[in-house]
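What follows is a structure written as structure tokens; I'll ask about it next.
Partial view: only certain chains, each at its native spot in the assembly.
Residue numbering begins at 1 within each chain, and the chains themselves are lettered A, B and C in the order written.
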Amino acid sequence: MEAKIRLENITHSFKETGLVLNGISLHVNDGEFVSIIGPSGSGKSTIFQTIGGLLKPEGGDIFLEGRRINGETGNISYMPQQASLLPWRTVLNNVLLAQELAGRTDESEVRTWLAKVGLSGYENAYPHQLSGGMKQRVAFIRALLSPQPIMLLDEPFSALDEFTRFDMQKWLLAIWEEKRKSVLFITHNIEEALFLSDRIVLLSPRPAKVIKEFKVPLNRPRTDRLLLDDSFLQLKREIYGAMKEGETHESH
Amino acid sequence: MKRFGNIGWSPIAVLLLFFMVWEGLASLFEIPAWLLPAPTAIFKEAFTNYQLFLPDVGSTVMLAASGLLLGASIGFIIATVLHLVPPLRMALYPFLIISQNVPIIVLAPLLVIWFGFGYLPKLIIITLVCFFPITIALLDGFRNAPRELVHYMKMSGATSFQLFSKVQFPNALPPLFSGLKISATYSVMGAVISEWLGAEKGIGVFMTLSSSAFRTDRVFIAIFIIVILSMLLYSLITLLEKTVIKWAREGDQ
Amino acid sequence: KEPGTAESLKKVKIVLDWAPNTNHTGIYVAKEKGYFKKHGLDVDIILPGEAGADQLVASGKSEFGVSYQESITQARIQGVPLVSVAAVIQHNTSGFASPKAKNITSPKDFEGKTYGGWGSPVEKAVLSLLMKQENADVDKVKIVNMGDSDFFTAVKRDIDFAWIYYAWTGIEAELRNEPINMVYLTDHSEKLDYYTPVIATNEKMIKNDPETVEAFVAAVSEGYQFAIKNPSESADILLKAVPDLDSELVKKSQEWLAPKYQDDAKRWGEQKLEIWENYSQWMFENGLLEKELEAEKAFTNEFLPE
């Protein structure tokens, strides 16, 4: 079966800072949940920008169900690393934005979801009236409610406390399972990656290459009891070890 | 909000002071009235002979307001087109400059010959005056949209037009209002100048007639009216700005 | 043609040369007293503003205009088809004015003084002509461009004398009790006794619609004749038409000007070929014109009523 999205030997460099992606190959199958882990500044967000069509890769190709989409936008729903809410729109209208782009809006659905992520009462607030974590949640459901079948999430829960984060993970998995989306997920949290993913891709420091891939053979649905499971801890140690090893870490 | 109650009066106080100083200087140095009449003389003349210029005011207001509106619309359209079609921008910018640099004494006869003595040539002049600051301010405002918002929009598949209408345009609202303030300030003077294109009435007519008749006090009445109208338009724009831009202003707390 | 009914009236326009003043009285009288109507015309009087009366008349946008011999001379050299059909004032009433205290009573007094003008080469030629007759040296006059400043402003600062029309600025000086000395151009040189202002139309009108020109000139002529006989009443007519004007100035100016409209001519509006020739000849000799004027084409008396 053709992968939903496939990157083949992607390279990219910025004029001012040089080579960032050094031959990245990875794929996400239909309905698969793949996480990317890698050191800060390695090039994870740059990979997303390449898939999203914002950057045209210097070398290599990107395929969507076998069709080459280098530099083509509009195929993904996206949650950027910075919330990137429009300051002149209320929370409600910011979430509606992604739906507007896709051409069909559903306000009551948005209101329901705002309530689910703990933001009822803030529908008409402006972004500057929100806390950091609240902005992140708005950006999260904005991506969640976009209709595209591929979702790119760039550290979506980094500003959330453990409980809120856990709620969000739950909603994400619910949507993912219900709508059979393909998800590519950037995180620094190994437990989170293990808890959510089918597969984990490990990147080297800049310039980024894929240094290892892990299958996560845990059954779904997964619950928090998993966190104490032996195979979970084993995998965690394994990834941690691989990271440490792959790390000719730039800060040393 | 409380600030307003207090500071709203300060421009009036300063204006009063300004008039008092002017009055004082006028009588101290015995400045002749034909050069710079004292404010009291001007006000007296204004109150006793208001029927002389009242009809003029209405006509000029109409001209200035419709010119500003038209100028703003055209300024907006030009900026939008030049922004959305970048090659046009480079190609047409000389004409933007030209539009501001053809002197009235050359333009006026041409306009009258082409469009007669009616409303249209006057409107064209005010429009020429008003559109330019708005176009320039908007063009720069469109370009300066925050990078991360533009990136988000592109990644999410926004078309150029969606990017424009949902990000670049709202982002250009603050500069738009700066441009509008500049244009509003010019619009009344633009109307006055356009009236020199042969008008029946209007503050411009009143002013030239008074000036040629050496009635400096009446010329100053005309100026006062022009200034007051400009301030009204400016305040209107500021008010509009406050209702439209609710999200971004620091120091409103 | 049935005169009198609104539909049958022919609409024409006249553009003034400047803000309305006593030079224009006859036109306003003709309108107010119905002389235009009598001749089958419905006349709009238009203030020129910046729109340059001469171009509007030449292009036919306005049928008639108020102009000057100097302008028409220069205009015709450039191919602008303007024709003068009547002289509003028979003799040039302009001259060099200065505050009495400066004691400038004849062209030789210009030496060592500062003249404020508008930067045209004509001015230096005129000064030179006047001064040469009294063996004075024009190079000893400091000529300053005072732009749009008026006489009263200019003489308060740096300027000793300037070129004015007595009928307006001179009268205003009387009203202000600021006595001035005048050195009239006509007193010192016949060549400079040109017609200023005049009523102008364009060549096409004369060729295609001579009836209208004739009707118009006839009505205006009646207007000025009325003004000559009734200065005070015609001043009131002007003031009524243009209430923004200063009534004292208009009245006094009208009184001064009334006898000067026709002056020594056999009828109002009469123009002499010799005057057109003299002036243009002088201009040409002084390098102010590129070629010689065909003076007989620049004006005509044929529309003046007998």
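One rule holds for everything that comes next: a contact is a pair of C-beta atoms (placed from the backbone, for glycine too) under 8 Å apart; a residue touches a chain by one contact, two chains touch by 3 or more.
Model, not experiment: these values are computed from the prediction.
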item	value
Per-kind copy numbers - full assembly in this file	A x2, B x2, C x1
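FYI, only the chains that are shown with their structure count from here on.
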item	value
Intersection of contact partners for chain B and chain C	none
Chain occupying the middle, per Cα centroid	B
Chain B-chain C separation of Cα centroids, rounded to whole Å	37
Approximate Å spacing (C-alpha centroids) for the pair chain A, chain C	85
Rounded Å distance, chain A centre to chain B centre (Cα mean)	50
Residues of chain C engaged with two or more neighbouring chains	none
Residues on chain A engaged by chain B in the complex (per definition of touch)	48-49, 52-54, 73-78, 80, 82, 84, 86-88, 97-98, 100-102, 126, 128, 146, 148, 152
For the chain C and chain B complex, residues of the former touching the latter	13, 15, 18-21, 46-52, 55-56, 59, 61, 150, 152-153, 156, 172, 176, 242-246, 249-250
Contacting residues of chain B [partner chain A, same complex]	148-149, 151-158, 162, 166-167, 170-171, 173, 245-248
